[in-house]
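Written below as structure tokens is the structure these notes are about.
The other protein chains are all here in position, but one chain of the complex has been omitted.
This part shows chain A:
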Amino acid sequence: MPNIIAVVCASYGLAQSVCDGEDLPARAERFFRSDHTNNWAVLVCTSRFWFNYRHVANTLSVYRSVKRLGIPDSHIVLMLADDMACNHRNPKPATVFSHKNMELNVYGDDVEVDYRGYEVTVENFLRVLTGRLPPSTPRSKRLLSDDHSNILIYLTGHGGNGFLKFQDSEEISNVELADAFEQMWQKRRYNELLFIIDTCQGASMYERFYSPNLMALASSQVGEDSLSHQPDLAIGVHLMDRYTFYLLEFLEDIHPASQANMNDLFKVCPKSQCVSTPGHRTDLFQRDPGSVLITDFFGSVRKVEITMETINLTVPGIPLERFGGEPHTETALAYVDQLPVAQIIHQKPKQKDWHPPDGFILGLWTLILLVFFRTYGIKHLKHIF
């Protein structure tokens, strides 16, 4: 009686949760829940000057979380517009703190900043996104994503309705950003993209997106300001912005095997904590946000397959043939002289060439002489000539 057998098998399956025929589809499901094979992150801080310390701290705390969850430095493009850790106004050099009372130093030991200082411009940012970099650009400054990469883009700084200010001198508009994402989509430079922006009126920046597979979060709506969190009296500036502060708190609870999804991320920093209303946009995203894991974007969980097939190469008695001819003899290698050490050590002190006195000294002496002769009379001139 097939019905009874089917029922028995099903109940057995429920009790044990392992039914041999079920394993293959279940594994395939896990494999295919998201289509990405690698993760990239582009983290940008666009403001300079000491009083914008909090923007650098924002970016570095997202950098820290992303590294902790597994994305390696080779897959992170970090752009910081100014140097806060070694700023001469920093009372604690080589540190960037994100909590009051200096609890958490987000600068750490192994920060790798790819674009620093004046290299952070709208042009460089768009070049990184679209891939149109000069051929001499090193690998660490490029976004080498492919059609199965999930990219996290985080922007912070000062913004307004439809623009984001870079370096206090130029701005990127939401139309340019949307066009850059469309060019990325045309070349299939991403599989899915998560865009987070923490600026005033941040929601205006994702209004114009039109490419598929984009999800966006912003810290405030159009017409609202994003506020900073807490000043530190020892350092003298505000340390973090509210949205990123609560975002960092949320991310500290995530570990690489965590199953938290995007709906939890949307709940970060409600209006009671943030004062502004965070917004998000998911209409261009194909999957349901509830099925998207946080680690799909913030971490780097690799898909792994067991190698079932191997090639049997062990044929006894056959020596390994050398391909490509005879091995060349090893020539002894030596380092090229980097410094002309011999010249430096045995150098005689160079004779300083005599220079005639320059303008300032001449002018000074002329002035002194003139004053002298004016007061004491011109007849003393005969002592000179």
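General observations
By our rule, a contact is a pair of C-beta atoms (placed from the backbone, for glycine too) under 8 Å apart; a residue touches a chain by one contact, two chains touch by 3 or more; residues count from 1.
As a convention for this text, contacts and distances are computed from a predicted model.
In the listed set "Phospholipid/glycerol acyltransferase domain-containing protein", "Phosphatidylinositol glycan anchor biosynthesis, class S", "RCC1-like G exchanging factor-like protein" or "glutathione transferase", the entry agreeing with the UniProt name of the missing subunit chain is "Phosphatidylinositol glycan anchor biosynthesis, class S". Among A:260, A:284 or A:301, only A:301 touches the chain left out of the display.
Screening A:91, A:138, A:290 or A:340 against the full complex identifies A:138 as the residue touching the chain left out. Not every partner is drawn; the one left out touches chain A at residues 23, 27-28, 31-32, 35, 37-38, 70-74, 122-123, 126-127, 130-135, 138-140, 142, 144, 146-148, 170, 173, 175-176, 179, 183, 186-188, 256-257, 286, 300-315, 320-324.
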